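Okay, so here's the structure we're looking at.
Every protein chain of the complex appears in place save one, which is left out.
Just so it is clear, A and B label the chains in written order, and each chain counts residues from 1 on its own.
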Amino acid sequence: MPGLGLTLGVTLAVLGVVVVVPLVAVLARAAGAGWGGLAALSSPRAVAAFRVSFGAAALAALANVPIGLLLAWVLTRYRLPGRRVLDALVDLPFALPTAVAGIALTTLYADSGWIGALLAPLGVQVAYTPAGIWVALLFVGLPFVVRTVQPVLAGLDRAQEEAAMVLDGSALQVFRWVILPPLLPAVLTGAALAFARGIGEYGSVIFIAGNRPGLSEVVPLLIVIRLEGFDTPGAALLGAAMLVLSAALLLLIHGLDRWGRAR
Amino acid sequence: MIRMEGLTKGFGATRALDGVSLDVAPGSFVALLGPSGSGKTTLLRVVAGLEQADAGSLWIGGRPALDLPPGKRSVGMVFQGYALFGHMTVADNIGFGLRVRGRHRTERAAAVERLLAMVHLEGLGARLPSQLSGGQRQRVALARALAVEPRILLLDEPFGALDRQVREELRAGLRRLQQELGITTLFVTHDQEEALALADRVVVLNRGAVAADLSTEELARGAVKGFAAGFLAVG
Partner (left out) sequence: MRADPAARGIGEPAWARALLAGLALLLLGVTLALPLLVVFTEALAPGLAAAAAALREPDALAAMRLTLLVTAIAVPFNTVFGLAAAWCLARHRFPGRGALRALVGLPLSVSPVVAGLALVLLFGRTGWLGPLLDGWGLRVVFALPGLVLATVFVTLPYVAGQLIPLLESLAPQEEEAALTLGASGWQMFWLVTLPRLRWGLLQGVLLCTARALGEFGAVAVVSGHVRGQTTTMPLQIEALYNEYNLPAAFGMAAVLALLALVTVAAKALLDWRQGRALAQGAASVLA
C-alpha cells in the first residue's frame, strides 16, 4: 500500500508538536523544580485538592455503576416507546459543553433551584459544596458505564440465561450468577473511564463547587489559580502529577479492556 | 511473457515463497495448484505487485518488473471476493481503469458497453454490485480487469463461493474469453478438477516451492510423482 511516508510523517509531526512536546514541557518544568517541588505538591492545599478531585470522581464513578447498569439493561432489554430517543440522550454529556452543564447544574441544585428547593427543607445543600462536585461528575461520567456495558449485554449468549431459568433460578439469581459476571470487565472499564474523566474535569465543576480551598477546590482549578498567580512551577508540578496519574489509569483501563476481551 | 527466478518471500518466521522459478509463455493458461499455505496466492500477489519479494527477479514482457508499482505492470487481477467498488455502478467499476488513465467519458462508455457484451451482462451497467448475483459480480470483476487491456490476467480462486452450475458456466466463459483474447493467464486454485478443465499447464506448489510442473495432458496421463502425486491423488 502506498502512502506510508506521507501519512506517517503527518501523524508523527502533528502528534509531536501538538501533544507530545507540550506534555514533555510540563514534565520537564516539574522535574526542574527538583526536590523542592515535592514540597509544593504536598502543601496542605494541594493535598486537599487531590483528595477532593479523586474522592468526588471515585464516588461519582461508583454511583454511575448501578445507574449505568440499570440504563444499559432497560435500553437493551426492554422495548420502551421512544427507546431510540432515550438512547441518544445518553450521549448528551459527551456533546454538551462543560460550561453549559456547569451553570445548568448549579442553577438546578442551588437553594432556589428546582431540585435544590426540594432538598433545602431536608437540610441537604448541594450547590457550592463538595456534593455539588459529585453531582457534576455524575453527569459527566454517566455515558461511560452505559456505553461500555451495552454492547456486551447485547451480545450475551441467551442460552445460558435460559438454561438458568429452566433450572428454576429466580430472576435475581440469574442476573447475579449468569448475567453479571461477563459484564464485570465492561462495568469496571466504564467506571475507570468515568473516574479518569472526572479527576480532570473543570468546566462543569467550577460553577457548582464553591471552590473553597481545602474543602471543595479541585486540582484543575488549583492549577489555573497557580498559573494566574504566576506560580508556573507550582502549576507544572500539579500538572505533571495529574499526567502521571492519568498514565497509570490509562494502563489500568487498557488492562481491563484486555481482560474483558479475553473472557 | 512472465519469467520468474528464485522468488522468495517470508512473512515473519514463515517462508511463503521459497525460490520459485517459472516461465510462462505468452497466451498460455497456467493453473497454480496447491493446498492452502502453499504460497500460490502469495506468488500471484508478488507478480501483481501487491507484495514485495524478499529476493529473486521477475520479468514481464521482457522487462524487469519487481520495481514497478502494480499499475505499471500491465496486469489485470480478479480477486477472491471480487473486490468490486461497492459504491460505484457496474459501469463505473468496469470503466475505473480507463478513468484513472484519463480516458474521455465517451470513449469509456463505448469500452464499457463492449466489455459488458463480452461477459454477457448487457444492460446491467447502471446496477450496483449489491444488486447482482455472485456469478454476475464475478463477470463484472473480470470485465473490469480486462478493461485496461492488460498483458497478463491474474485470477485468485475466482469461483470460490459459487454453486456448481454457475461455476461451470463461468469456467467455460473464462476459457473461451482467454482463447479469444490470447491473454497470458495465471489462475490460482486448490481444486484440481478446475485446474484440469481450464489450464494448458498446471504448476503444483507446496510450501512455497514448485513441486510439479506439467501440461494438463501429462497430468491426465498420470505422469506425476512425489508430493504432487499425493496431493492430486492421482490414480
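In the analysis below, a contact is a pair of C-beta atoms (placed from the backbone, for glycine too) under 8 Å apart; a residue touches a chain by one contact, two chains touch by 3 or more.
Source: prediction; values computed, not measured.
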Looking beyond the chains shown, say which of A:Ala31, A:Val47 or A:Ile103 touches the absent one.
A:Ile103
So one chain is hidden, and I want to know which residue out of B:Gly56, B:Pro70 or B:Gly173 touches that hidden chain in the complete assembly.
B:Pro70
Name, in rising order, the residues on chain A that touch the hidden chain in the full complex.
1-4, 6-8, 10-12, 14-15, 18-23, 25-26, 29, 67, 70-71, 73-81, 84-101, 103-105, 107-108, 113-115, 138-139, 142, 158, 161, 164-165, 169-171, 174-175, 178-179, 196, 199-203, 207, 219-221, 223-224, 227, 232, 235-236, 239, 242-243, 246-247, 249-250, 254
Interface with the undisplayed chain - residues on chain B:
48-50, 69-72, 75-77, 79-81, 83-87, 96-97, 99-101, 130-131, 133, 144-145, 147-148
